[in-house]
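Complex shown without one protein chain; remaining protein chains in place.
Which chain is which? They are A, B, C, D and E, in the order written, and residues in each are numbered from 1.
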């Protein structure tokens, strides 16, 4: 994979580096599709550390993180989970949307997050000390759920918090053009539409048009679809199933986008 | 199987091909029985790719998609699930009515759907990169549930959305005649009835008469049943259990259908 | 087992045969004890096909239908479930009261019910094509639950629906006399009582006196019990636990039944 | 065990024998402790059949009735459950308080209860035909729950119903004296108290003083306890935890019982 | 362990002995910490029988009582649970706070509690007859839950009931002094405080100061803590987490306790 592309917006890079020097875990907040994963990839790259990414989900068990016994040749053999692997290697372990996971899954990260810096592996009856360089990063979208309910305070208070948001228009245009492989004018048109949707007052949409959606629409244009079809397929119909909303968003797109076809 | 029969209605074929060229996942929306499965079969045929279809259901686990260990001869042997098979082969994987599945099942498709294009197989401790040609297609019926609840936004925003509906009367008549093996007049009579039922104001029916139902009725006629009996067996009694509704639909059918017997 | 005894009431036999010729699945609706099982047995007999019957219940899993691995001699051995057996043999598979089963159990019958006519066996990683003659029949009682909730529309719309009810008095008398082994007068008395109970206005009974109950009472008479005792044991006390209702039904029975003892 | 002691009250013995001759299953209704188990033991004794008793409970699985595979010496070995044993042997199988069991457990008895008279053993892939003499008996207390909810109608309508109640005073006195090993006067005093408690108007007690409780109190007297202590330990404090009720029942006992100490 | 110390309050010893002679099960009612366990230990000691104690909890399964198969050397080996051990040995089996357990766990004790006196071990396919001397004792706190809901009537009516309460002041002072190893004056002060707390009108405390708490406080005094500190650590802060209540109880303690420091 090529070097990840990340343009800093505020002091998020500085805070991450300070946390990394001290081995402190990091909590990434931000809306869907604003670039959290890309930020962590860039940080791992800058710090020269391996990145182990795990997507959280509500049926994830602690064994999915820590490891399990598999039966091989009549013997039970222990296989490290991704978290244990990162702990042994001194890698950055990125738990994406961890609030999806169950409490018991989250709780295994406590001793890693405080001054103990070790991972208890109950099933092995041991504790694995974190190798130098190990760092825990977890992310979530504060707009979705009451995080105070989902993450225990005693876990949350062990983290340094960084808040990401959609980038300013110029940076976002650069990102969309580069990621979708389209010219700057088309990218700017898409970003203008995206920001118009984000600015809708009292929007009934649960989510706004993320940078990711704009890149997707740009990609379809790069494959030869008209801008209108691409925006409908990758933005309008993705943001809503409601016929009235779909129709209103379509009209907004027609008004905002250049009439190039 | 013979070449699947599909008559395009809007730009759905063009969008699918653009998404396929870019390797983007596709979200198919549309009512029950409008032809979503047939559309995907036609696309796979046009693109010359193998199609792997998986029907979603609420107890489907991620192991049902990804694979599991089976015990053979005292050894645990890994057996790929249908999704993993499609990923390795570069096939189209069609997850039909995926919103039926649990969140943890859906979450395994994230890294396949974004720029990573890989399937993490936690139980093997590895990630399978998607072979060229692999494409994910998922379908659901927006009329059934709040999709915004069932599909996570971060999943949904990785897809290109295509919306299908019942075809126009002429195309639907062609489809019913061809699929049921009946003459055009009978097919037209069935389509006329189907559209009459779909147009009922404030209908208490949860579903309208789909193309699939009309084909079914046509099939019974092809087997020698009277049109009246066929419509009652394959349309009226299928659409409702309520005695009053069944009776009202029967009268509507008598009024609309030609009195040929 | 001797040839099943079935007297047609409407066009149910004709519809079943047409569906069978086309290989279409059949949905049997009707109240408890009206003769659904006997009808399917008669159809299988007429068509010269083996009948595989499975009683649905709410904890039935798809493995109960499709099959499972059993551990034999240290090896896992696959054992076909009843549905898989019927699919391979080209038998009629009758899923009795299938709405009792969980959605994931019902969902396995989709590809069998549509034009694919195959049973995916996920655990074997294969699909079993239906042998010629295979036909799916499912039954339920529309009075019990909201079927629209229990059976997914996309399943339901793949079926031809047949509705059964209690037979007319003469046919029911024949059935009761024959099945219970009693004379026509006693059978007629029982049928008269049964119909009187079914006609009760605003009855608080969840179920009415089914043909099955009348046969049961007749059987006790054939064993030498008085008609009065038999009706109380097999009809009155079976229909209710409520002391007042039991007493009222007993008085109704005394009024309707001939005073032969 | 000696010959079970049972004194008939109504025609329950006659009905049971007729059902037994015809191989029909029996449903026993009656309050806690009125003698249902003893009645079944007496019937099995009179008919010269072995009795297999299974106590129902809410976590009972069908495997508890039908059987399961156990791992022995690296091989899975099938072990019949009590129901399967009774079916093979032609015994009476008494499922005590079966409404406690889950629906899927109850459903296995359907094919045994109707004209098929066979027990499908899914895990073996076979059906065990009932040996001559096999008879199913289930019991429940109609005062506890809505039986119409707990037992499916299609199950319930396959049974002959017998209703038991507390025996008349003379018979109950005989039973208490004989079972507790006390003289007739003490037994009569206990029965008088029991009937006084059963006759309390608008009693807040969920259960009344059963024959079983009176036998228990009698047994304590036979061990040398005073009648007053025995009644308090085996009747009053057993019937309620509420201090006021315990005190009121104690006063009732003092008023009814002879002042012999 | 030394001979258990128990001072009788009412006729509880007499009733227990009569029940033991007859082999009848015993139901012990009483508030937390009033001495139920100690009473059973004293009875077992007086009767010269071994005591097997099992603490009930809500996830206890019947296997926890009866036994289970363990895999040893590739063979499944049966290991008796504590109840089975007591049944075979003729010991007293004390099921402490059994209402915590699930119904299916409680149900296994039915055949042990009635005239059958045997323990069915379904998984072994056998029944273990109770050895002479076996006696079942169960306890619960009637103040906690509706016992009528938690214990099935048919179970409850097989037991002799004994009710225990906090002992009179003199006996309680003896117990506290002896158990805590403190002088009679300090013990009396603690008992005076305990009774003052029990007598609080309309107390918002869920539990009152039990004998066990007073012994605990006495033990801290015996270790050199001041009476004030000991009462705060072992009584006040244990009875409540509410700051206002903790403060009010502290003031009550200061008013009641002698000002010795």
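As a convention for this text, a residue touches a chain if its C-beta (ideal position, glycine included) is under 8 Å from a C-beta of that chain, and two chains touch if they have at least 3 such contacts.
Only a predicted model underlies this, so the values are computations on that prediction, with no experimental measurement involved.
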Item checked: Among the chains presented, those that the missing one touches -> A, E
Note to self: Can you tell me which of E:165, E:185 or E:223 touches the chain that was removed from the display?
What the structure shows: E:223
Next item on the list: Would you mind spotting which of A:161, A:184 or A:255 touches the chain that isn't drawn?
Entry: A:161
Checklist line | Contacts of chain A with the absent chain, listed as residue ranges | finding: 11, 14-15, 18-19, 21-22, 24, 27, 29, 62, 69, 71, 74-76, 102-104, 107, 110-111, 114, 120, 122-123, 125, 142, 147-148, 153-154, 156-163
Notebook entry, point to check: Tell me, which residues in chain E touch the chain that this view leaves out?
Noted result: 32-33, 37, 53, 55-60, 64, 68, 70-74, 79-82, 85, 97, 100, 141, 206-207, 210, 212-213, 216, 219-220, 222-225, 229-230, 233-234, 237-238, 241
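Rule of thumb we're sticking to: only the chains that are shown with their structure count from here on.
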Check: Which chain has the mean of its C-alpha atoms lying nearest to the mean of all protein C-alpha atoms shown?
Finding: C
Next item on the list: Provide the C-alpha centroid distance between chain B and chain C, rounded to the nearest whole angstrom.
Entry: 31
Notebook entry, point to check: How many Å are there between the centre of chain B and the centre of chain E, using C-alpha atoms for each centre?
Noted result: 62
Next item on the list: Scan chain E for residues touching two or more other chains and write them down.
Entry: none
Note to self: Tell me the shape of the graph of touching chains, choosing from line, ring, star, complete and other.
What the structure shows: line
Checklist line | In contact (per the touch rule at the top): chain pairs | finding: A-B, B-C, C-D, D-E
